[in-house]
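For this view, one protein chain was removed and the others were kept in their places.
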Amino acid sequence: MTDLVRSDGRSTGQLRPIVIERGWSGQAEGSALISFGNTKVLCTASFTNGVPRWLTGKGKGWVTAEYAMLPRATNERNDRESVKGRIGGRTHEISRLIGRALRSVVDTKALGENTIVIDCDVLQADGGTRTAAITGAYVALADAIEWARGKKFVGQKSQVLIDSVAAVSVGIIDGVPMLDLAYVEDVRAETDMNVVVTGRGLFVEVQGTAEGAPFDKRELDALLQLGVDGCAQLRDLQAAALAPEA
Amino acid sequence: MTDLVRSDGRSTGQLRPIVIERGWSGQAEGSALISFGNTKVLCTASFTNGVPRWLTGKGKGWVTAEYAMLPRATNERNDRESVKGRIGGRTHEISRLIGRALRSVVDTKALGENTIVIDCDVLQADGGTRTAAITGAYVALADAIEWARGKKFVGQKSQVLIDSVAAVSVGIIDGVPMLDLAYVEDVRAETDMNVVVTGRGLFVEVQGTAEGAPFDKRELDALLQLGVDGCAQLRDLQAAALAPEA
Amino acid sequence: MTDLVRSDGRSTGQLRPIVIERGWSGQAEGSALISFGNTKVLCTASFTNGVPRWLTGKGKGWVTAEYAMLPRATNERNDRESVKGRIGGRTHEISRLIGRALRSVVDTKALGENTIVIDCDVLQADGGTRTAAITGAYVALADAIEWARGKKFVGQKSQVLIDSVAAVSVGIIDGVPMLDLAYVEDVRAETDMNVVVTGRGLFVEVQGTAEGAPFDKRELDALLQLGVDGCAQLRDLQAAALAPEA
Amino acid sequence: MTDLVRSDGRSTGQLRPIVIERGWSGQAEGSALISFGNTKVLCTASFTNGVPRWLTGKGKGWVTAEYAMLPRATNERNDRESVKGRIGGRTHEISRLIGRALRSVVDTKALGENTIVIDCDVLQADGGTRTAAITGAYVALADAIEWARGKKFVGQKSQVLIDSVAAVSVGIIDGVPMLDLAYVEDVRAETDMNVVVTGRGLFVEVQGTAEGAPFDKRELDALLQLGVDGCAQLRDLQAAALAPEA
Amino acid sequence: MTDLVRSDGRSTGQLRPIVIERGWSGQAEGSALISFGNTKVLCTASFTNGVPRWLTGKGKGWVTAEYAMLPRATNERNDRESVKGRIGGRTHEISRLIGRALRSVVDTKALGENTIVIDCDVLQADGGTRTAAITGAYVALADAIEWARGKKFVGQKSQVLIDSVAAVSVGIIDGVPMLDLAYVEDVRAETDMNVVVTGRGLFVEVQGTAEGAPFDKRELDALLQLGVDGCAQLRDLQAAALAPEA
Partner (left out) sequence: MTDLVRSDGRSTGQLRPIVIERGWSGQAEGSALISFGNTKVLCTASFTNGVPRWLTGKGKGWVTAEYAMLPRATNERNDRESVKGRIGGRTHEISRLIGRALRSVVDTKALGENTIVIDCDVLQADGGTRTAAITGAYVALADAIEWARGKKFVGQKSQVLIDSVAAVSVGIIDGVPMLDLAYVEDVRAETDMNVVVTGRGLFVEVQGTAEGAPFDKRELDALLQLGVDGCAQLRDLQAAALAPEA
């Protein structure tokens, strides 16, 4: 892989500046305002006792997520989905992705019959909103679980989180695989992939799409490697954010 | 009026700490993240050329507003209006109030056939979200108009803003009129009033509601006076936020 | 205050001809077809045992209201909200206002765990539909409570209604405060205010809006006085309509 | 056919008292408040220049209808369709029926490129609301056409209405065919039929449904004859209502 | 009645080729893919224990139907009703018609507290989709009842079906009554009628509409006779499809 300098000065395998403001919200059981460069997502975790009716009595908890964008998070204003009266396909798709990613690291039996809803609201969008959302949502989730442990809604020794999870976008631009695409890069990418990886380095989700020309196995492998490396860095930043203050 | 100390230590006629982060959003033509204590509202102003069809060709501009709350802005999570597929009455009512308040200080002829949409999204709610929204929205609006002037969409000397506008809540608790109610105060208030006042001290909107017992003219007068005084302080804070940096 | 003659010959402090046809509907537990001049609103009160789930077991009743307009109540036909699939902000806002006004004079404990829904359907609109609706809704409500007393759903001596309530619009036209604006006056008003007042002369709701120029305290006081006087006349007309026939 | 006396004292072939209050609405181009006994329907006709896009440029007009019921038109309150956010199948079905019935007597070429929307709002329901609506709608339609002629939107000699149209319900109760069923009869009917007939006595619509046992040709013929006779009476009442005052 | 040859070579009283593929679906409790010429409707019957809440505890079952068209069942593509977010009036009307037709031959007490939902999805439309749907739905319904009998959800000797039911369209083209109109005929018909008839030859539903000129009693009688004869043929084809294989 070449080491070209990008429009913002990054190397091809370099993340944008990542900032995780843990506990941004004073009201949620867990929260994080995460920035991937100019992309800013507010993630809040809401813990409630009980589970949806279809899960009642099975001794398992439920974790789900909802993603949305403020109307002026983007360069041009978009109509609100509440005003349009319907949720778009993209919103649905990303909400489902975040939920699956989080559930992959949760032991729902250890969670008990409790529900955690993660809201990921994009305050500012500059590419990679879904991967920032997953990465920040994990921090909010971890705090909500600790909150519930404090309240004895979850056992003192229950290992609800069996691993951490983070996500990053990768793509091929002018034939060169690159990590963590900003919006200006995203629109130029021939291939666009989102990779969700656990702290141990295993895949939870791989979603690659040829936006321009179809891609081959060699390109796919290069993208996966970049993504795995990027997620390892994000894992370390999550751990630092969650570390007790010295 | 007595000078009791409130749960947060304020006197009856004292505002909560007000913070106006002008230009919070990197993408909107104007923006402000405004805090009234723990109430935080992100206000963005989106400027576009042209007006809605029903106004076309009349030589006038259009200013409108949309208000919404993030699902976990409050102590308990609320379902998203986009998920419910319909906007609630409270949301509609507040959006319309903000729009009217802003239009009262805009000379739509001086604006020309341009549209400004103000989005007020409550990130955290602790009482007085609609009054914080109006107060912050004015700052975002003022910046969007200056942006448009810079782009020559608005004449160099056009006085689009004919005054400033701010808003504050007042209420009667245990018989005592108080300024700028926090949520714990709001739920205890017998009478609740929102006052929208121009920089010159004239009323744009007065909305008083007896939540408990009906109120008399003397109580009404005391509330109005508190509101006018509070808005004068907010006007000065808006002016400071909008002042060019020295 | 001057005593100009208006387009329909009224003095500035004079109501339009008010007609209250009590018991217009043969099916509702209480009803009134009320006219404020050419504004005609059919108000029906539907009494049912039980309360909404969120109020169950608290020993209190519930009173709520829904306002709507027939599509051709106005000079130009409006699309039905059922056809549009959504209720507009104005409809929501007025329904909420009517419900609050009625609840301000109801002792919900004395009502017991029963629900009264008031439907206010505007058959013809000529300004002041919301104030006519409140004034007529009170009559329908009073009759529904007596019906319930007859059925022993409410105690023989329970004082469910602790006062009466009426409403009227006031406004400033060409600098002159006027009572009970007809539509042609309403569109010309610089300031428009709706005042909801109990039989004892206390305020339940004060909603003043500067449609043109902002208003000052002196104008506000003049409007409030006109509104209080108008509501006192409406109170007497309500009492006459509700009086047992001699 | 026997001549039994019914619960309200009518003979089997007798209509309920029919009242047509022509011009009830002061705002619509044509209107009628029609009563079939306790069933009351307000019919308004709204005339506008132009036609829907799919009909533009064909030199033809358009006539359509919308039917709805007030929530407390019935013995028990029904939720508003605007609140439910969707129009029910029954409402759709009746609106379409009324529109077809009216169009059957309109020469759309003579109408020119104009649209007439007929709103039929049931203020009180006691059986036969759709047939009362058609019968009253014809009167409102006739007046709207004359209004348009006065405004020269329709030629002075254009024969827009090629016939009149009325409708009535018929049904079999305890084996006996009966005309114009009230609600208490309707729910007991084994077979229920709505017949729409022109002034000249021709069928526009025949809708017969076996609610209980299926019916045979002899029963069908008896019902049709009753319906034709009832519509002839309604035709005469329509003509009387539309007659110029002496 | 004359015996003209039609565009597809049929005589005026001749059905199109009718094919009933019983058991087309491997998953439903009963199913049939029915063709009336090029009109193809997939009918599935879904049996579940229990009834809707409003019917619970009355010892009766419930049979209902839903009709829909694939977007490209017709010559030009129609938008999906799911995409439009609302069901059209025509769809509602036909679903209700199918449900009534089926319920007319079901003894709901013999069915017990069970529900059968019949879905009729038009895969290809060439006129007469609602009558094909009713005719095919009966076959699916009969099989679902036998399935339930096999599962002992319905008594071994319960006579749930008290008759069979079929439907066909008839119409007048150029003054000539004709049976089972194809789409090209339907659009030319002056009068259009759908007739639903039981196996014993009694009427369940008669719906005649003057599309062009109104019709008289003689024409109505001719159409009814054609419809009764056509339904007798369909009844025999249903019986053959349901016959146990030799």
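For clarity, chains are labelled A, B, C, D and E in written order, and residue numbers in each chain start from 1.
The rule we apply is simple: a contact is a pair of C-beta atoms (placed from the backbone, for glycine too) under 8 Å apart; a residue touches a chain by one contact, two chains touch by 3 or more.
Owing to the predicted nature of the structure, the values given are computational and were not obtained by experimental measurement.
> For the full complex, can you list every visible chain touched by the one that's not shown?
Taken over the complete structure, the missing chain's partners among displayed chains are A, E.
> Out of A:Leu55, A:Ala110, A:Val206 or A:Leu237, point to the residue that touches the absent chain in the complete complex.
From the options A:Leu55, A:Ala110, A:Val206 or A:Leu237, the contact with the absent chain belongs to A:Val206.
> Which residue, E:Leu42, E:Ile134 or E:Leu224, contacts the hidden chain when the whole complex is considered?
Residue touching the absent chain, from the options given: E:Leu42.
> Specify the residue from the set E:Val19, E:Leu55 or E:Leu70 that touches the hidden chain.
E:Leu70
> Could you tell me which of E:Leu15, E:Ala28, E:Ala101 or E:Leu179 touches the chain that is not displayed?
Residue touching the absent chain, from the options given: E:Ala28.
> Name, in rising order, the residues on chain E that touch the hidden chain in the full complex.
Residues in contact with the chain left out: 25-28, 31, 38, 42, 44, 46, 48, 66, 68, 70-77, 80-87, 91, 117, 119, 121, 123-124.
> Since one chain has been left out of the picture, which residues of chain A touch it in the full complex?
Residues 86-90, 92-93, 95-96, 100, 104, 163, 193, 198, 200, 202-210, 213-217, 220, 224 of chain A touch the chain absent from view.
Just so we're on the same page, only the chains that are shown with their structure count from here on.
> Please find which chain has its CA centre nearest to the centre of all protein CA atoms in view.
Closest to the centre of all protein C-alpha atoms: chain C.
> In angstrom, rounded to a whole number, how far apart do the mean CA points of chain A and chain B lie?
Centre-to-centre distance between chain A and chain B: 33 Å.
> Can you check how far apart chain B and chain D are, centre to centre, with Cα atoms defining each centre and the answer in Å?
Spacing between the chain centres: roughly 51 Å.
> Among the residues of chain D, which ones contact at least 2 other chains?
85-87 - these are the residues of chain D that touch more than one other chain.
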